[in-house]
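Missing here is one protein chain; the remaining ones are kept as they sit in the complex.
Our next item is subunit A:
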């Protein structure tokens, strides 16, 4: 990479190909790679998730976006009569920002064909991601900027309204996660923190980035894929 953690258009295209290889193993995530001429413009990933509404209490707070593995949760199902289910369709787009030179995650969600509001986004995407964590993404995201880190903006390629995770912190996040492999002579690792950093290449750049950014809004890559598909090299 020429200017890690920033990506050029060409590097983004290579990284996008690698991510798509990985995504082809995820049956629940339908993905496409979009080109303009022969230039890679973005990757789209579509995910469908039923939202179960409990009949006892129809308040929106009780709605649940089905996550993988929910079906196994028998005890919950007995108590809660699962009933008219709404369908959430979430479309994620990964685009290279022409300004920040890092990938940006744009997304739209429609619940039964109605476009989601910011509250819906927090309720059905962010809070669901929080269920499996100790630290709240919601608090983290809301603490940034005027609105929080999730803003509205125009898709740089399509020109239509999308939600997006603001990219101004992305470069720092990627740099914190790891370093680029250098071909210099191996040295004694005196700096302990350095040795704990991962190695980032064009092969795993978008995968690592998505692991950090996507998980805040319900886009999860299966964990085993992170390690077992030969990405350790």
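Heads up, the rule we're going with is that a residue touches a chain if its C-beta (ideal position, glycine included) is under 8 Å from a C-beta of that chain, and two chains touch if they have at least 3 such contacts; residues count from 1.
In the analysis below, contacts and distances are computed from a predicted model.
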Just to verify: the chain that's not displayed, which of "Autophagy protein 5", "Trafficking protein particle complex subunit 6B", "Dolichol-phosphate mannosyltransferase subunit 1" or "Putative methyltransferase" does UniProt list as its protein name? "Autophagy protein 5"
Which candidate, A:10, A:25 or A:197, sits in contact with the chain we can't see? A:10
With the full complex in mind, choose from A:29, A:43, A:88 or A:101 the residue touching the hidden chain. A:101
Contacts from subunit A to the absent chain lie at residues 2-3, 6, 8-10, 98-101, 115, 117-118, 145-147, 151-154, 156, 159-161, 166, 168
